[in-house]
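Okay, so here's the structure we're looking at.
Only a single protein chain was left out; the remaining protein chains are all shown in position.
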Amino acid sequence: MKYEAITTSTLVEPPLDIDARKRLKQQLRQAERWNRSKAFLLVVPLLLFVGITFVMPIIEMLHRSVYDPLVADSLPRTVAALKQWDRQQLPEEAIYAVLAEELVSLQEQHELSKVAGRLNSEYSGMRSLLSKSARRLSRKDTITRLIDTGSVRTAMIDIDQRWSDIAPWAAIKNLSSRYTLSYYLAALDMRYDENGEISAQPEQRQIYKTLLLKTFAISALITALCLILGYPLAHLLATLPESRSNLLMIMVLLPFWTSLLVRTTSWIVLLQTEGVINDVLIHLGLISERLRMIHNMFGTVIAMTHILLPFMVLPLYSVMKNISPSYMRAARSLGAKPGYAFIHIYLPQTLPGIGAGAILTFILSIGFYITPALVGGRSGQMISNFIAYHMQTSLNWGLAAALGGILLAMVLLLYSVYNRLVGINNLKVG
Amino acid sequence: MSTLDNSYVRFQNVRKTYDGEILVVKDFNLDIAQGEFVTMLGPSGSGKTTCLMMLAGFESATQGEIYIDGTPVNNLAPHKRDIGMVFQNYALFPHLTIAENLSFPLKVRKLSKSDIEQKVKRALDMIELPQVAGRRPGQLSGGQQQRVALARALVFEPKLVLMDEPLGALDKQLREQMQYEIKHLHERLGITVLYVTHDQTEALTMSDRIAVFNQGVVQQLASPTELYEQPANSFVAQFIGENNKLSGKVEKIGNDRCVVSVEGCNVQALPVNVYQSGEATTLSIRPERIQINPENDFDNRFDARVLELIYHGDHMRTRVELMNHDQFIVKVPNGSRPLEIRKGDLVQVGWLSRDCRALDASSGQA
Partner (left out) sequence: MSLPSYATPLERVGFHSYRLYCFGVLFFLIMPVLIIIPLSFNAEPYFSFTEGMLNLDSSAFSLRWYADMVNNPQWVNALKNSIIIASASTLLATTLGTMAALGLSRRDMPLRNAVMALLISPMIVPVIIAAAGMYFFYTSLGLAQTYTGVILAHAVLGIPFVVITVTATLTGFDHSLTRASANLGAGPVYTFFKVTMPLIRPGVISGGLFAFGTSFDEVVVVLFVSGAEQRTVPRQMWSGIREQISPTILAVATLLIVMSVLLLITLELLRRRNARMRGLRE
C-alpha cells in the first residue's frame, strides 16, 4: 500500500471575498444576458407584430375615448374667452361677439354641423340653436353692424331666448378641453352640468347603466346555465371508459369547431315562429299559438349558452380527468354515502375547473357581439352591440370608444383573476 | 502550459454558479490522459453532471478554462467539439429509425453514402443488433436502446466519449452486463471516457481513476483500490463501501500510529488527516476487516455484545454493541468453518490498527 498526497482535492470551500463575488456575479450576468437575449430574439418579431396590429389599435381607441378636440378647434377664440368665465352670470358682450364671429365663419365654410352635433349631445337643442343663430347672423353686414354698436348680446337673445340662459355657454365651456372625461361620463349616464360639476344624466337619457347591468346579468345567467348543463356532462365524459367517452367527446367538440354563424343560423331556423321547434310543439299539441322565441332575450340566452357550453365542459373535463377514482372509493369505504362523498370529496377537487370554466365563459359572454346582433332583437342587445351601433350608425366614436374602454377594463380585470387563479400556461384549446 | 502535453482533457480552476450566490462547482481541476477511463462519482446535486455538461458545451463555465487536446474550448459551440456522448435517457431521436439515428452524425459530417452505410453496419454489428436497423427507438427494449445510444456516440469515431449515468434506467442484471461491455469497448477502441454515475459499484468496476464529488468539490481523485483502501476523508470513507464510524479524540500521535480515545477506550489507529493530540477525529473501519474472536496479532481488541444476526449467503452481517455504540457492523464470512454465535452472546472483536483510519471529525454525509 502506498500513500500519496492528494493534490487535486480541495476539501475546504475556497473563501470568496467580496470582489471575487462581484466579479463572479458580473460574469454570470453576462452569460445569462446572452442566453436571455437569444430567447427573447425569437419572441421579438411576434411581440412587434402583436404590438402593431393589435395593441396599437386598442391604444388608439382608448385615446379617442378621452380626446375630443372638435370644439376647441372649431371655436378657438370663444373657448379662450370663456376660460375666465365663472358660470355665474351671462358672459359679457365681447364673448358674445367672438362666438358670433366664429359661428358666421363656420357657417360660411359649411363646418358648423359637426360641432353643433357634438354640442347637441352635451345640451340637447344646441344644434338648432346654433344653426338658427348662425344663419341669422350671417345675413349681409349684420355682424359688423352689431359689433360696432356693441349689441351682439341683445341681438342674439332676440334671435333665440335661450341665449339669455347660461346653459348653452356652459355646454361650450364643458367641451372646450381637448382631453375630456365626458365620453366616459356619458357611458356611465353622467355628464358635466352647467356648473361644470359631474352629475347624473336626466332620467330619460339614462340607458348605459342599465345596459351594463343587463350585460352582466345575461353573462352571469349564461355562465350559470353552462355550469348546470356542463358539470354533469363533463363528469360523465371523465368517468366513462375511453372508448365510449371518445364518441361523446366528439359531440362536444363538433359544435365547438362549427362556425359561430352556422350555429347562430341553426338557432334562427329552430326558434323562429315558423321554425322546427314551434312545428314540433304544435304537432304535439303542447301549444296552440306559435311562441316567439327569437329576436329577444330568450333567443340570445339559448343560442349563447349553446355556443359557450364547450368552453365550460372542456376545462371541467380536464380537471375531472385527473381526479383519481380512488378518492371516491376511499370516501365510500370510510362510510360516506354517495351524496356526502360527492359534496365533501369530489366537488372541492373540481373547484379549479369550475373557476377556470366560469371565468372563461363569463369573459367570452360579456364581450359577445355576433349572436346578440343576429338573434337578440331589441331586448337581447348587449354592450358590444351598442359599441357597434355608435361606431357604425350614430358615428359617436368617442362614446363607442369609452364604452369599449369600460368593457376592456372589465375583461382585463377578469383576465388577471383568471391568470392568478388558473395560470395562463394552463389555458388549453380543443 | 507545459503540462498540457500529457493531458488530453484538462479542467483548470473551473467554477460554476447559476445564481451568483451558490457555487455548484468550486474550483475544479482535473487532468485526463488519452485513453483513460475516468469516473465522476457523487451524490445527486454534487456538481458532477454540471462538469460533464461544461465539457460537452451545454453549460458554460462561469470561471476557469477547459482544454481538450491543448485547445481551450470555452467558446466553442457544442456541435464543433467532436465529443461522443451517451445521455442519461439515451436521447435517441424518436422519429428516426435506428439506422437513421446512427447515420445522423455521419450525414452532418458529409460522409459519402457508401461510407455511411458501411459504418452504420459496423456499428450495429459491434453492439450485436444488426436486425434493428429499420426499427424506431420506441420499438426497442431499454437494453437495446442503451446499446444503440452507445453505438451512436461511437459511430463517428470521436476520441473522447462522455457518459451521463448511461446505465441508470436498466435493471440490475443488465446493468452489470453493460458495465463489462462498456469496459471492453473502451479497451478495444482506445478511446478516452469520462463517465458520470452515482453508483459506486459501477465506478469501482469500470474506472482507471475516480473523482469523488461532494457539494461541488472533489473530495478525492484516485484509483478504485486507493479510494476503497485509503479514503482521504470521512465523506469518501462513508460514500464508498460500508464503513463503521467511531468519534473520538486524539490522545497521542506518532508517524504511522496514533491513539484515539473513544468512550474511555484507547484505540490504535492510522493517522490520515489528524495532526496533533487533542484533535477530534472520526475513526473509520471497514466491516470486513473486523474479526470476532480475533487472531493474536490484532492490536485492537474490545468486548462487544451481539445484537442482531442477518444471513446474507456469503457472509453473516452481525450488529454488535461496542463502546456504547449499537450500530457497529461486522461482516463474518460464511467460510468452511462458520462461527457459532447467537444473539445476546458476549464476544471479543478486533482489528488491525492500519485498517482503522483516523479521519477528519466532520461526519460528512451518512
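In order of appearance the chains are A and B, and numbering begins at 1 in each one.
The criterion applied here is as follows: a residue touches a chain if its C-beta (ideal position, glycine included) is under 8 Å from a C-beta of that chain, and two chains touch if they have at least 3 such contacts.
Quick caveat, the model's predicted, so the values are computed rather than measured.
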Of B:Glu65, B:Asp82 or B:Glu229, the one touching the omitted chain in the full complex: B:Asp82
Omitted-chain contact residue, chosen from A:Arg87, A:Arg162, A:Lys209 or A:Arg263: A:Arg263
Residue among A:Leu70, A:Ala200 or A:Ala388 touching the omitted chain: A:Ala388
Touching residues on chain A - with respect to the absent chain: 32, 35-36, 38-43, 45-47, 49-50, 53-61, 64, 229-230, 232-233, 236, 239-240, 248, 250-255, 257-270, 272, 274-276, 279, 306, 309-310, 338, 363, 366-370, 374, 384, 387-388, 391, 397, 400-401, 404, 407-408, 411-412, 415, 419, 424-425, 427-430
Missing-partner contacts on chain B, residue numbers: 56-58, 77-85, 87-89, 91-95, 104-105, 108-109, 136-139, 152, 156
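By our rule, only the chains that are shown with their structure count from here on.
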Inter-centroid spacing, chain B versus chain A (mean Cα positions, whole Å): 64
Touching residues on chain B, where the partner in the complex is chain A: 15, 17-20, 23, 26-27, 29-30, 60, 62-63, 211, 215, 217-222, 226, 229-230, 232-233, 360
Chain B contact footprint on chain A (complex, rising order): 1, 3-4, 6, 8-11, 13-14, 16, 21, 24-25, 27-29, 31
